[in-house]
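A protein chain is absent from this complex, but the other protein chains hold their places.
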């Protein structure tokens, strides 16, 4: 068959509604669509706001700080409004409402930035304290993948609390791709959180993590199984991931599964599979 | 030593054939060379064809669908022809043949796109059904790393079946880098395939996976050992990875090693190391 | 509250020194700052020098090799000088000294490139020999993530030996993000090193690895615990990671923890947790 | 004065409304603004539609022509809608109306493209016939500045007839910058129009040019003087530029000024200054 | 001759000092060099400062004006410092001095911006009043080439007064290329200056132009001849271009040559060649 014939035949097949069905997203004219590139830029701007001098324009100083904050917040407000609107449209809301509501929610998010910065400062400190190889706080902010993943998570979690659809998940998936750390935006995580190395960490959607918790690479906070409805489909929205209380440490490649509780101050060794509650203060070690 | 002396001395050493040897690829004049950037663009175009409206131009609709398909297929045909030709040249084929053959194979691949889309639709559905946190099919297509990794794999596998060298492996390695999921293009995988979270998954070159199989993060389908030839080098091309039959689930961080069979409907718990056949329907649980 | 009021209020809060504190890096005027993009470009250039024809300009041949080496080394010298200077400034050195010292160290590094190329040639050979799926050396150089990660590590390690701060860590973290392989630049690694698949591998800062060692995905060479000083902070700089002697193989997802020694020729099975010395020649297998 | 003091003082002065006054354009929130870059892209797309194969994708052929036209028209419709809306907003119209009306007018313009192509075909032919140095029609389309300037003019003129503000002038000024040919979008120009070399040509807003007219470089069709109103300001909108009838040739650097008529078939020599009617068929020569 | 032989032979010839001589600029290591791209960006930034809302970020308003001015002035200070330093180095000054002096002069220039804006406001008004086709001031600022050329001239002239070498000429040549209007930065030009159409206008280095002067396209204010020194070379730095007093109008393509004076309120017709003083109030018309 000639190339032009293959072209025409394949165009025809692929343009047939029977072929694309659920794999096609039919936009209403002019609706914005969530954009990976725009979200990546939003994260960049937010990092430049939260960690001035480490990200964004390097010449920021105490004299010109407010100019830089002003311009960055304005750009963030504009881009985030549009992405939130895109998320709302994606979920089927009316386009005019999306645009108006996108703007409202973006500026509600912006109001949270000072407190976001406060809690991230505790994560940076915990990471620095937890690694004998860390030279200074600056190295932690610039190089450590957990700070990148936790920053994206904390941004995404705020957006999820504001009711923004899909965008939060896209933001945490970008960190997942960059760091190998997969934190669902729905998880609840306290202050002074730190993850060492991080590749392979999974934190499920209904996990609850207290303050001063430390995880190592490969740790899973997962679901054990999920109840099915009468049609055999998983029931959505049930609490199915663990509760990790304050001051817990979980070593590499261990899995904590199901709605169980790891009590305050417990230490879980590496390569361990846990599906039941662990009392506070317990040390669970690898069997030999 | 002065900078200019270091420069001249180092240029001389590094330009000496004794230094570069096997680390140097000597192109014939004008041969194309496989390009990471071009392959990334090829994947983008293919995603826009398979999932219209989710990837590529967002304003696609039922009226203009055929224009978009036409242009995308044409660009794909042109770029893929060149990359396949580059792969053939890389393997030492004659340059004129490479170019002609590259074009033929690219259009053979394009003919497969409708069936590729069909099987990917089953993977999307399996992923959606398998995650209580998934809100809708659109979220799965846009955010879930397994869909990205499986799409790249299915593209690469078709190219490998057509006899294209090196390009398939580059395509799956791009997904490996993006998602942490390492599927060898040589593996054979059925429909309704799904991988949850995915970081650390390894699926070896001679693996065979049935329909409706689900893997979790960190699962390895690997080789146990490989026989050496008389010179002590591994013998290439021997079937050495597992066969996973239909409806199997394998939980996180488990390793299935060697040419063994995991029987239909078996469930393998997490953190488990398996090197022998598992009968159909068996549940293998983590020892405590 | 109106958008403009939120803007002004948030600018004010975020520009207040009480808010930014340790999360702000106050540059001295004109100091260079380490740049992710420039480092990525430095790695690209260095790959084009080490593996001519595989990376960089594809038309390089034995006639024009010295032109390409000359231009690439010159660009490397210029960009690396500036990034090293940025690293020195970041650590608080005087800016004029940084610039002068950056240039000296960059050219000292350049002098090491021929020997860097030599040792990388052994890693390529080990990777090729170790994988029955590898078709040829070219495929290994172009596609295999361990070659990318080991190249970055070997570059970073040389820079660390020259006393360059922060830049080495940024270079290995780029490979970590790209490949999921996390090698600390402080580790010492012999020739003929190879890592199969690689996602999730962690090699700690004080690890010592001999020649001809092979690791699989998910292997951790980590610390067991770290002694605290009188204030309860980890004591920095203590040797706390394992010594892996020549000819050792460690299978997937195993963890080797603490300043222990895995003796020459030992084989460690998968999913195993080791915290004590293993004698030379021992095979440690997964318990059933 | 210190740099930071100059910065703060100058920011304050320049942000004072007394300073910026009429030089400041105060946007309503979210209004689009005319964009030089977008207009340049619009011209590119339109050229690719009018002259397929010469501009835009080079691989266009009779098989895929309709795909290329479809995509190009769609992109043109979308971008032009937005720029027309920006022009309407610029002139003070209500933003919601602008957007709706921008779309209507853009698609009205698109309906004119087939006739625009027809008349441009006559300009190309006239230019080819008029230059002994022209090798073929393709060279004329690709290289001759008058074709660029006349294309922009004909596009701009159609937009002006549709009532679009400011955008038409921006489009002809882009051609003015590129070619040195300044045609006001308000001028009326017949078919088979050609300008040789072109630098310095000026064609005023109320000029009327018949069919088969040829101008050389440096020709001005200008106003002689303009009547003032009672306040001493020029009265806008009066016909004040010449009428050039069919088959006229005007040689280089001549100026035709005022609402006069150059009769059918007249030939005006170079470097001549004309402010009165010239009868049909006259030859006006440079005095010696 | 083989390609590789031509390559080697030509490299050798072109690298021979006898070949390059005065066409080679030998940089001292690390000296900045004047950059066309950076200067174009400097003009863009300056336009965004002088005409906020018309150039630069379109969302500027009275609330965020000072943020935008702050960031723009800071970027301008930084980029202009470097380009001025490059200009000083180009002229052979010592590199360390260049850098320090570049910064001083850049900030001296920045202090002049408010008065630059004031005088440009008069040019905009004069252009608007002088063209019956102009719809509003915004159209003049966005579209009229004379405003672009005069803005570049006024910027360049300030830099020249500050003693900056080469950079001013590069800035006016950029406007020359964009608009066909060639104003030497050394000329002195009063307020309410306007040039209609503009292509081909030349204003020489020692010209002096009063207030409220209007020129049309193709007007030359040039030198008549220049005295030679004893070696037959032109003597540099002699006043050799005309003085144009207030309220003069010069119509298209006329040339005013030599150090003569065109008296206040004179009107010079088009296509005229003038080499002697013209008394105030005279009307000089084209001979028939």
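Going in written order, the chains are labelled A, B, C, D and E, and every chain counts its residues from 1.
Definition applied: a contact is a pair of C-beta atoms (placed from the backbone, for glycine too) under 8 Å apart; a residue touches a chain by one contact, two chains touch by 3 or more.
Just so it is clear, the model here is predicted, and its values are computed rather than measured.
Although one chain is not drawn, the whole complex shows that of D:6, D:22 or D:121 it is D:121 that touches it. Contact with the undisplayed chain is limited, among D:40, D:135 or D:228, to D:135. Here one chain is not drawn; of E:98, E:155 or E:202, the residue touching it is E:202.
Residues of subunit E that touch the chain left out of view are 3, 6-7, 9-15, 17, 19-27, 29, 31, 33-34, 90-91, 165-166, 169-170, 173, 176-177, 180, 182, 184, 186, 199-200, 202, 204-205, 218, 220, 222-223, 226, 233-238, 240, 253, 255, 257, 271-273. Even with one chain removed from view, subunit C keeps its contact list with that chain: residues 59, 64, 66-68, 70-71, 74, 78.
Take subunit D: the residues that touch the chain left off the picture are 49-54, 58-62, 65-66, 69-70, 73-74, 77, 103, 107, 110-111, 113-114, 117-118, 120-121, 124-125, 129-133, 135-139, 141-145, 178-180, 197, 199-200, 216-218, 252-253, 269-271, 286.
Basically, only the chains that are shown with their structure count from here on.
Note on connectivity: the fewest chain-to-chain touch steps from subunit D to subunit E number 1.
Spacing of subunit C relative to subunit E, judged by their CA centroids, is 51 angstrom.
Subunit B and subunit E, compared by their mean Cα positions, are separated by 58 Å. Looking at subunit C, residues 7, 11, 180, 199-200, 218, 253, 271 sit in touch with two or more other chains.
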